[in-house]
Structures are given as C-alpha cells and as structure tokens.
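Here the complex is missing one protein chain, while the rest keep their positions.
So, chain A:
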Amino acid sequence: MLAKRIIPCLDVKDGRVVKGVNFVNLRDAGDPVELAAIYDKEGADELVFLDISASVEGRATMIEVVRRTAGEITIPFTVGGGISSTDDMKRLLRAGADKIGINTAAIRNPDLISDGSKTFGAQCIVVAIDAKYNAEWGEWEVYTHGGRNPTGIRALEWAKDAERRGAGELLLTSMDADGTKDGFDLPLTAAVSGSVGIPVIASGGAGNAAHFVDVFSQGKADAGLAASIFHYKEVSVREVKDALRAQGVNVR
C-alpha cells in the first residue's frame, strides 16, 4: 500500500529560505538547495518550494534554485508561488521541478488548471487551497494572496472543482491552524479528503510528531506538510516517521 508522505516546505525569497509565522515576520533559514539535500537524506518523501519573491529578478533566481536542486536530490519536488501561465509552468518543469503548485492564479483563471493538466499531465498540477473557517456558513472559505483576501468561494466546492478541472493533487492549508503548532485542522482535512478522489496534502499547524499521526488517522490526509518545525529542528523528519511507524502508519 501507498506510504503516507512527509513533506517539508521551504519558503524561498530571492534564492534564500525564509519562513513566515502566520505569513509575516520572515526569518532567514539558509540555502534552499543545501536544506533540500539535508531533507532528502533525512527521509523526506517530497519537498515543496514556495517562491515568495516579488520581483522579476527573484523569480529568475528561483529557476536557478530549481535547476540546482534537481541535480542534487533524489526525491520529487513541487514549486509554487507566482505561477500564472503554462509558460511559467514549462520553465519550472524544464528546470527540473516535478510538480507545479498554483493558488491565487487558479482562482482568478480556473482554466489554468485544465490547461496545465492537459499540457503537462495531471500528476504535475497541484492546486493549493488556503482555507479559513467561516462561522456564518458553518464551513470553510477559500482565501488568496497568501491568506489575505477572502474569495467568497467554499473550500469543499473549490476542491471538487479543481479535481474536475484536472488537478492531480491538492495542497490544503488551514489558515486557522497555520502558525499555531497546535496540530493540523483535522475537520477541514477530513472534509476535503472525503470529497475528492485525488491525494490531499495537509498543511498548517504541525507542532510535533503526534500531530502527523492524527492528520493521517483522523484527517484522512495522504501527506503532511510542515515548515518551521523542521527548519528549526524542533522535530526531525525521521522522528516523525518513527512515531508514525510505531502507530502502525505505513511510511517509507
């Protein structure tokens, strides 16, 4: 059976790794390629690079980071952030990325999902969804622009729509849990995972190894993603996997 995946996420700005706590107050945590190689050796199953560069130069630097990373590591990696056309996707895939993450651009132009999926295959189109609980609706709402702008779109509907349009995978971030280290958003993750037939990567809120056990058993996630707890060595990928194995979760 498929192993559950552990995915460290590296936020990259102008070629350097940073991690925002609640998406603000960035701290520098080093060279992305070096970090990627360390995570590969530590047993990470995949990596995600989120490019948060705002400038053209920053984006060009990212292509170089992708090229160097592809030559260095032996696991798949996804690149997201600021990708708004199939040309952007092509450049990153050519440089050696395995998958492309799209978020705000997919909301603005949902055809980007189907165009990317048809051109490059569903397996490399990851639709990232930032969701926040909307008490009035009694369910979750999709946010864009790094979690700043509410869209009025229901997360469960958008997840199903993204799948219909050809997404190969969903990267689901809980805005409520992100940065708290209190654990993944289990109700959100389970609700989305139960409504689609494609893999769901849960993100936001991981604070310790037990949180990963919960997100696989109760959250029905296919993969768990975290950033700062891995970068600041609060817990290692290996420790997370040992804890999962001890609980009978199939890991690599």
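Keep this in mind: a contact is a pair of C-beta atoms (placed from the backbone, for glycine too) under 8 Å apart; a residue touches a chain by one contact, two chains touch by 3 or more; residues count from 1.
To be clear about the criterion, contacts and distances are computed from a predicted model.
From the set "Imidazole glycerol phosphate synthase subunit HisH", "Putative AlkP superfamily phosphohydrolase/phosphomutase", "histidine kinase" or "Anti-sigma factor antagonist", the protein name that UniProt assigns to the chain left out of the figure is "Imidazole glycerol phosphate synthase subunit HisH".
The omitted chain makes contact with just one of the residues A:30, A:121 or A:150: A:121. The residue from A:110, A:146 or A:199 that touches the chain not shown here is A:199. By the touch definition given at the top, chain A reaches the unshown chain through residues 1-3, 5, 40, 45, 67, 70-71, 74-76, 93-98, 120-124, 168-169, 197-199, 222-223, 252.
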